[in-house]
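All protein chains of the complex are present and in place, except for one that has been dropped.
Let's look at chain A:
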């Protein structure tokens, strides 16, 4: 036994020494360029221009935003070209946001996502965003004491958490891209006077941008989209000078599909509890509350129906109505559903309850 121990000890020592010959690339954080955002812009045909932005940490503890741009046809080739210009090797382990310009989004960009999905160093939580402006332009600006990638990612993260836009990331995009009966929807961002902001929600058919939901329609979309949601806000106008702002406290959404895979009506039932945040039409009494409930109910039903009709016309299904049907029937047929979808009557029934009106009446 003693001899065996010595043998094993020798082997263990040699094993530790062998680790040197393992051919492992060491990657020290200080000696890397950690890309935080990547923006892609369509140039012509297959050619794309890619810009990455990364933070440069200065000695006085401030962060400077820096970018590198290159043009090529393949995503990973772009990385190599950028590397040729870079002082330190670029790695994508800290990538937070991927931006595609509108032209690329309309042509379809799933091919470019391939290299991101294939790369184990990129997480599924990366945000995929359509940008209305030139990505190079947006990424090369610095907003506050941060690099632009983190800045953009914070904007999106914050808006998801407060409930203004639905959850979005690379995983959800690919989920919806591959799902039968559901299409992807991702935020569209654009430059404004104060920096960069979310402008709308872009709707996709396969991987092509076909339509968008504007800011003031997001409320309806969000309530319809999530089976349970809260935090969405909406401004309503009764007429020229009577206005109010409300917040959704708690809402539930249910589908009623009586005859799946047929032309029969599909009902979406929404029950929402809402609260008034701002009201400028004098005192708020019980009658006015009641009146408002009715008004919101009517408006909600109209607006939602309008939105869904737009989706049907464009042939995109961001709400996942197809998925609702698919999970309710045993004879699901993707092709047949695609034919049925534009013509199915889909109605929304809302039940609105005003539960609170703030500190004053």
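Note that in this section contacts are C-beta pairs under 8 Å (C-beta built on N, C-alpha and C of every residue); 3 or more make two chains touch, one makes a residue touch a chain; residues count from 1.
The rule is short, and it goes like this: contacts and distances are computed from a predicted model.
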Check: The complex lacks one chain in this depiction; which UniProt name from "ABC transporter permease", "Spore gernimation protein GerB", "Lipid-transfer protein" or "Dehydratase" does that chain carry?
Finding: "Spore gernimation protein GerB"
Next item on the list: Can you work out which residue in A:179, A:210, A:247 or A:289 touches the chain that's missing from view?
Entry: A:179
Margin query: Of the residues A:6, A:24 or A:283, I need the one that contacts the missing chain.
Written below: A:24
Note to self: Tell me which of A:73, A:103, A:259 or A:327 is the one touching the absent chain.
What the structure shows: A:327
Check: Hey, which chain A residues sit against the chain that's not shown?
Finding: 4, 8, 11-12, 15, 18-19, 21-25, 93-94, 117, 120-125, 167, 169, 171-172, 174-180, 182, 323-324, 327-330, 332
